[in-house]
Every structure is written in structure tokens, then in C-alpha cells.
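This is the structure I have questions about; it appears just below.
All protein chains but one are shown at their positions in the complex.
Going by the order they are written in, the chains are A, B and C; count residues from 1 in each one.
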Amino acid sequence: MMFGLAKKFDGGLKLPPNKHGAEAPSRILPIPESLTYYLTKNIKETHQCIVNIGETVLFGQSIARGLGHQPDIHAAYGGVIEAIGSKAGPYDAPEEQAVIIRTSEYKNVYKHDDKIKNKSDLLKSMGVAGMGGAAFPTGEKVQAAGAPRVWLINGVECEPMLSCDQCLMREQADKLVQAIRYLAAEIMPGRVILALESDKADAVSAMRLALGDVTDIELACLPPRYPQGGEKQLIQTLLGLEVPSGTHAAHLGILVLNVATVMAAFDALAYHLPLTHRLVTVAGQGVSAPGNVWVPIGAALKDVLDFCGYDGAATLRVTVGGPMMGRAVNSLDVAVTKGTSAILALTAADELAVYSAQPCIRCGVCTEVCPARLQPEDMYFNIRAGRLNRTRETGLMDCIACGACAYVCPSEIPLVASFLYAQQICRIEDEQKARAAYIGDLVKARDARLAARRSVRMGKSASREAAARTVDPAAMEKVDAAREKARSKIDK
Amino acid sequence: MEMISALIVMGALCLSGGLALAWAARKFAGNENALVVQIEELLPQTQCAQCGYPGCKPYAEAIVAGEADINQCQPGGERVVKALGQLLGADYRPPAKVAEKPMVAFIREAECIGCTLCIKACPVDCIIGAPKQMHTVITADCTGCTLCIPPCPVNCIDMEMLPPRWQPERP
Amino acid sequence: MEKELKPIKQGPAVHGKSQLQLLMLKVVLALSPALIWAFYVFGWAAFIALMLTCVSGFVFEWVALRLRSRGRTRQAYDGSGLLSCILLAMSLPPMGPWWLYVLGSFVSIVITKQLFGGLGQNVFNPAMSARVFLLLSCPAYMTAWLDPDKKAGLVDTLRYMFIDWHRESYDALTTATTLDAWRNAKLTGLPLPQPELTDMFVGSTAGSMGEVSAMLLLLGGMYLLFSGIIRWHLPAGFLAGVMLPATLFWLLGPEGTHLSPLVYLVAGSTMMGAFFIVTDPVTAPVTPHARFVFAFLIGALSYLIPAYGLYPVGLSFAVLLMNSTVPLLERLFRPRIFGR
Partner (left out) sequence: MKEVLLILLSATLVNNFVLTRFLGVCPFMGVSQRLETAVGMAMAVTYVLTLTSAATWMLNAYILVPLSAEHLRLMAFIVLIAVVVQMTEILVRHFMPALHRAMGLFLPLITTNCAVLGVTLLNVGEQLGFMAATVQGFGASLGFGLVLIVFAGLRDRLDGCDVPEAFKGTPIALITAGIMAMAFLGFDGMGR
């Protein structure tokens, strides 16, 4: 059943798809020698390691417990824990704490016990995280959405060069429908909508075939436009609803899950299989055999790129994630994480962005393409001038870093880099304010404690005095007179 | 005749003006405390007395009274000076004392004789201990205000540097 | 990784086609038909004036940037200075004395643009602020319009412009523009001039160098509009701003005191203003609503100033006045952020 287009989302632009190797069948990466799992993100601890060096682990055994809602980490292959130390990371900070496993075999699989009943805890212990790129813990999302009014399955792959969702849908359409039906039984959504873009013909036909004339799952074929795959943009397009700023769609009862995340969640809930492998697109002119590869999470970029014919000489930049929202990495021994949807080896032929940062002429083209209806040139002007609180008022925290503004800017200004830098500074400032408020409470608590103690002591001395007055009133008059004289001397 | 009429006119004018002002000043006395609360919220509440006033509230009152300048808050640094400048319309002045790296107090438990003097001195109550028992500092709550060091008789408290927080670099 | 990778870690790895220099050159291209026509109509005077403005403008900009710091001189080659100088030259009378153009380019490039921080940070439109400066400081030379029929050869032009540019020997060549004639008629009560509309549209009457041929300016403007360099809000707003009061006053006002709105439509300065002066992105607001209001008020003011004031052409004053209100307009017409 086709879904009428409620409302086109604001801004956005048409990008050349150049999906090299999207049609190629997916391949499987041979076992790499070592696997690297990160325990910290920007030096802030996110996981606690539960194995120690020299211990042997089995295929699928969990090696680190996630703090808070963070899902756990599992070994993609059996092997020996080689080291726990700092290694080059894909995030902003250059070095991260990581566990390194020397792989040996994958025969005997670690059996997970089935004690956990609650589905969001099970998802957390099976390590399921968002695979669209943000790696948001799926367990937390499912729990926050409860019985969602609408469940959107996000097969929209609007970034150029990316084709892992398309390949997944093309090759495993039936398993996806089975997964959707199984999860629908679990989370009881009001409506189920599978969204994908009409220019991925093979995926659309595969899904249509798999769905047949089923009525409970709606298929939405959307015209291709970047950044339609964003959660808020997809909701605005399909449901005509704007998620209020600062709140997650899950809290409104709208659950949005990436196609790959749905598959991972299905494996976790139905078969208790942890998330250890994911489909990664390898593209860009620097790779001779681009395409989609089943990669164990933790494999180094070097192994994956060499597997697809990497030509180091021509490559100017290696990006983890899509060409628009991905992040450049400086060294190739960075590892694949759950959120890595693509590894791109970009050469000069890929219209590589050279941020020459010429002066901004306020042409307003970035304002037209911004899906969050922000003013990128005004925010950039205030960031350059150092007025970050002014930038926050004009919506810095609503920027989804989709890169549309930096793509169209004629002066090639590093807009997204400035916005992310400003966002991090604002987060640090918020932390300082929160700490100041917390310490303010400590001070008030201390004053209250001292005041209470003083009143207790006053109470005791008052009762002692009353008792003395009943025993010998005359002496007490002398005491009062002396007190009066002392007090009058102080007042003068 | 000219002189008298001139005197009468100016005298009457000034008198009536003065009376009107006196009445208005008493009726609409300015309320200061609303501003004090606003200022206090901006201050980092470390009660460290680095600004020369025994705590954040006295410093806020001093600012409203006009005795204190807006850049005396050392832990607040740039952020507080800008925030106060924004609220009070005063233009920006660099902070008087620059906050060194954030520090945390640390008691060498072996030498602590349990005299509870530092507990009384700590403005945020982050030192735990009973008389004659060993004391220790809750590092999470300590603001590094060094008020506990002077009262300690055996001088067993020293300041430790916190690991530097990762700073994003400017593109 | 043997090669040092690009320093910018975040942000899109790919970039679209639009370049700053390309943008500026396209606008210059859109201006070129009207320019070439001016060379044809005014002969050597126009060409020399343009060269004087552009060369002195480039030198001033290069020196100003060099004084700021060595690395900045690269910005002198991005075509924006060239564009401002061409616009300035086109709004000045053709056969003016040589220092008129050099002083104009100094005021526009150095004072109005570089002093405020260079491209993108200047608050006032450089060409217009220079024109107002010259109009106020040397009105005599600014209102001496060369008569197209009496244009002189190369040698004579050079003599007029460089050697004896003082007034006397100069009047023989000048004539009044339509707007001048209308203003004099209004003051002295003479019957209104009925200008030949097609003549004005094609552009063979006297006037500032570039503002002669409305047809070619319209041509350039349409090219800018359909190639996506400018948005419709600014030109449409300006034209509405001019035509609305014009028709209103023409219909309601007492008989015979106001020119018919058609005259304004075919006047070169209106077309120049609509597509090239008002649409300078740097000194205009960014949001569509603010742009329309900004352009509309410029149009209205540029009609009211000559109608009731002293000066024959109100466009430059109107642009400067509205440029100063841009920060307020932007604060007023800020679009609603997603989800707020």
C-alpha cells in the first residue's frame, strides 16, 4: 500500500548518488589477526572491561559491560586478550582506551543464558546499538518508546556512496520481513512503516516481493533527497510532525530503527545472538573493488580496505561513515565500531572538499538547504566572534551536522566543523554550570546542618537556664543584669 | 522688582521639584535583593573566598552595592565575567586572578590525627571523619578552594592536579 | 598514511560545484552587455572611467589587505573588489574628472569595505556609499551628464578628463537627464517632460554610465535570476517598492505633478538597482521575508526622495539607509527553528 507524502521536509538538497558497487553481492571479510574494542569515547569512560590480559574468550562472549544504557561489547571471534591500552580512535580525541584480542578460531560459540526477560535489558546485554551512524543504544530507545504509536523502519540511505542498507534489503528481504513481524509482536506498535528511497530499484522490488499484499506493514517509497534519512526529517516527511527540539522521538511514542538495527535486534531477541558483525560499504575511487562487506566489529580499517583493493598512493582522505556525515581518520589502524556504516577511500576524483575558508558573503544558500531551518552563516559569524551564548540562542544545539550547508557554501567554509566545536564547548559549559548548582546545594546543606546544630544547643542551654531559674531566681537576676551591661557595651 | 520675581520663580520651581522627588524616592525604594539572587546564580558557588569576600553571596551583595568589580571571581574565570557583564551591562574586563588548573584536596591519611578542624573549615562539607578517627576528602565534591589547608595542625593536606579535560581544537 | 591527510576531521568530505570566484565572475558577465553598450553610447569616456575605477580599486584593496597581513592579499583576487568597482563606475557620470573615479574607488573599497573587516563584513554597500560621498562632496561634477550625441574622440576625452576638467569648457557637452528635467519642471512649474519611453528603454538618453540601457540590464538580471545566483525576493521587492508608490501618487496625486510609473519601469537606474545594487548579498539580509521588506523599503524610499527631496536620484541614499537597518530586520524576521 503506497503511503501518501504528508509533507516534504524543509531544506535538503539533491546529491549525485555515485553508489559504486551498490549492486555487487556482499562479501565476507576473512578473519583479521586482531580485533580492537573501544572502552572510552573522547576519554570519557563508556564501558567497563570484564576480562583481563591473557584470558581466552570464545566467539560471541561479552568482554565489556556498558555503563548506564550503553550496550555491552562482545568478541567477534574466539581468541586471547592481547592487551588493554590506548589506541588510535575514530572519535575526536586522538587516543582511546581499547581492548585488543588476538583472534584464533570461531568454532565453539559462547552460549548466553536466557535468564533476562525484559527486552530492553536483553538488547543491552546482546550489544545491540543503532547502526545508522549515531549508535544510540537500541534498548534505551525501545524502552523509552514503550508501545509506540508508529514504528518507522529506516531504509532510507540518502547519503551518496552508502549502499549497506540497500544491499541488506536486497539480499535478506524475507528475513527482514520475518524480523519486523517478530519485533512487532514484541513491542505492539500502532502502525509499521518501512521507508526507503525510490531510486534504489533493486531494494524496492525485493521488499515489494517479500511483503506481497500484506496489510499490516506499510511500504513508503520516497523521492531521493538528502538528508531524508535523519530521524526528525523522516518523521516530518511521513507523519508531518516536528519533533520538539531537545526531545527524542522515542518519548513521543515514535520508534525509528535502522534496517540493520532491526535485523540485529531480531537475532538478539529471537536467538540470543550478540551483535558481532555488520555490513559495511567500502567505496571511493581509492578502492579498486568497491562494494558491501560483512565485517566483524573491531576489525581495523587497514584489513577491510586491503580486502577491497586499497590504493594508498591515490587516496587523500579516509573517512569513517558517509561522505557527508562521516569523520576523517588519520591512521588506518582505527577499528570498525557498531556505528560505522561505511569506509571511504577518497581521492581527488571524488570532488574532495578543500576547506579554503574564504570570507562568507552571506549569500543565504546554506540557510535554504538547512533541514533544521537554522541560520548557518549567522551562527558561524557568532562562533568566529567568540559569542557562543548568542549562537546557542539561534539554535546551535538543533544542528544535526548533516553537512548540507558546508556542501553548498561557495566560500568553502568549514561550517560543520565549527558547529561541532561550538557544541562541545557548550556541553563543557553546561557541565560546569551543573557542577556549580550541585556545589550550591552542598553549601545550603551545610548551612542547614550548622543551623540545626546551633538550635539544638540553644535549646539545651535554654532548658538548663530555666531549671536554674526555678532553683535560685535571685542569682539569675544578677546574671541577666551582667548580660545587659555587656550587651549595651557592645552596642556603643 | 525684577529681582524679586526672578527669586520667587526659581525658588518655587526648585522647592516643588525637591518635594516631588523626596516623596517619589520614599515611595518607590529600589529593591536590590532581586538582583543579588540573579548574580548569585551565575557564580560557581565554590565559596572559595578568592574574590576577597567570605563566599559567593557576600560577593554578589558587594557587586550590587558597587564595592566589588565583576572580574574578581577566580574559579569562574572568563565565563563568569562575561555572564555578569551581560547581566549588568558592564563591559568586559579580563579576570583579575586566572584560575590555575582545577585541583582537588587530598589528605595523607597516615598523618591525620582526627582533629576535625578541616571539617569545620570546608565550605562544602566534603571531608568525612569523626573526632580522633581518620579523615578523608570526597574528591568528587571537592572544589579545590584550599580553605582546609591552613587549619590543619599536622599539615597533611596537599592539592592534587586533576587529569586535564580533553579540549576540542578550533577548526 | 604517508601523505598528511586534510586537517579538517569533521564535516562533509565532498563539496558542490559553486565557487566564490565563479560567482563573482558570473555577475560581472551579467553586467557586461550594459557595459559594452555604455562604451558604444559614451565612447572612450566610459572606457577610461571604468579602467580608472577598477585599477585604482584593485591597487587600494591590495594595499589595504597587505597592511592587514601578508596572507590576506589572496583575497584581493576573488573578484568582489572588481564587481564593486564596476558597479561604482556604472553609477557615476561618464566624462567626469579623473580624481572623481579614484576618490570613489578609495571610499568604496578602503573605507566602506576593508575598514569594516573586508568582504562579507561590510555593513554598507561600497558602490552606493562612494556614490553618496561623491554626490555630497562634489555635486557639480556628479550631475554633469555627457550628451550621447556629443561624445568626443580619444584625445579630446583624455584632455577633458585629465587636463582641463574644470567646469567652463565642459558645459557644452552636458545635457539633462529625464529625472533632472522632471525635478526642474516640478520646481519651476514648467510642463512635465514626456520622455520617449522606448528611447529610454533601449538606452540612448543621457545618464550615469551603466544606467543607460534598461533593456540590457534586464537581460543581465534575468540571467542572474535563472542561473540561481540571486533569489527573486530582492528584485521583486525593489520593483514593487518603486511601482506601488509611483502608481499610487500618479493616480491620487494632483494632475501633472508626477511622472507615470512606466517611466520608472524603463529608467536604467531602476533595473540597475533591482538586479545589481540591492541584490549585493553581503549588505542585504539573509532570510527571504527580511529580503523582501528590505528591498521594498529601498524601492519606496528611492521613489520618495526625488519626489519630495532635493536630489534627483534617491537610490543610493535609500540603499545606505536600509543597509543600516539590516541587523534589526534579520532579528525581526528570523524563521522558526525546527521543533520550536
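In this section, contacts are C-beta pairs under 8 Å (C-beta built on N, C-alpha and C of every residue); 3 or more make two chains touch, one makes a residue touch a chain.
Keep in mind it's a predicted model, so treat the numbers as computed, not measured.
Trainee: Where does the absent chain touch, in terms of which shown chains it meets?
Mentor: Answer for the hidden chain's contacts among shown chains: A, B, C.
Trainee: Just to verify: which one of C:Gly11, C:Gly79 or C:Gly118 makes contact with the chain not shown?
Mentor: C:Gly118
Trainee: With respect to the chain omitted from the figure, which of C:Met90, C:Leu234 or C:Ala318 is a touching residue?
Mentor: Result: among the candidates, C:Ala318 touches the missing chain.
Trainee: Looking at B:Leu13, B:Ile113, B:Ala130 or B:Val154, which residue reaches the missing chain?
Mentor: Result: among the candidates, B:Leu13 touches the missing chain.
Trainee: Identify the residues of chain A touching the omitted chain, counting contacts across the whole complex.
Mentor: Within chain A, the residues that touch the unshown chain are 381-382, 384-385, 387.
Trainee: Residue by residue, what part of chain B touches the chain that was omitted?
Mentor: The list for chain B reads 2, 5-6, 9-10, 13-14, 17, 20-21, 24-25, 28-32, 34-35, 38, 87-91.
Trainee: Please output the residues of chain C touching the missing chain, sorted low to high.
Mentor: Contact residues on chain C toward the absent chain are 68, 111-112, 115-118, 121, 123-124, 129, 132-133, 136, 301, 304-305, 308-311, 314, 316-318, 320-321, 324-325, 327-328, 331.
We take it that only the chains that are shown with their structure count from here on.
Trainee: Between A-B and A-C, which chain pair is linked by the larger number of C-beta contacts?
Mentor: A-C
Trainee: Centre to centre, by mean C-alpha position, how many angstrom separate chain B and chain C?
Mentor: Distance between chain centres: 56 Å.
Trainee: Could you tell me which residues belong to chain B and also touch two or more other chains?
Mentor: 171
Trainee: Where in chain A do residues touch two or more of the other chains?
Mentor: Within chain A, residues 92, 355, 414, 417, 420 contact more than one other chain.
Trainee: Which bits of chain B are touching chain A when the two form their complex?
Mentor: Interface residues on chain B, with respect to chain A: 43-47, 55, 79, 82, 86, 123-126, 141, 143, 165-171.
Trainee: Note which residues of chain C are touching chain A in the complex, please.
Mentor: Its residues touching chain A are 1-3, 5-6, 8-16, 18-20, 22-23, 75, 78, 80, 118-121, 231, 281-282, 284, 286-287, 330, 334-340.
Trainee: Help me check something: in the complex, which residues belonging to chain A touch chain C?
Mentor: Interface residues on chain A, with respect to chain C: 10, 92, 160, 232, 236, 242-247, 312, 316-319, 323-332, 344, 346, 350-355, 358-365, 367, 371-375, 377-378, 394-395, 398, 401, 403, 406-412, 414-417, 420.
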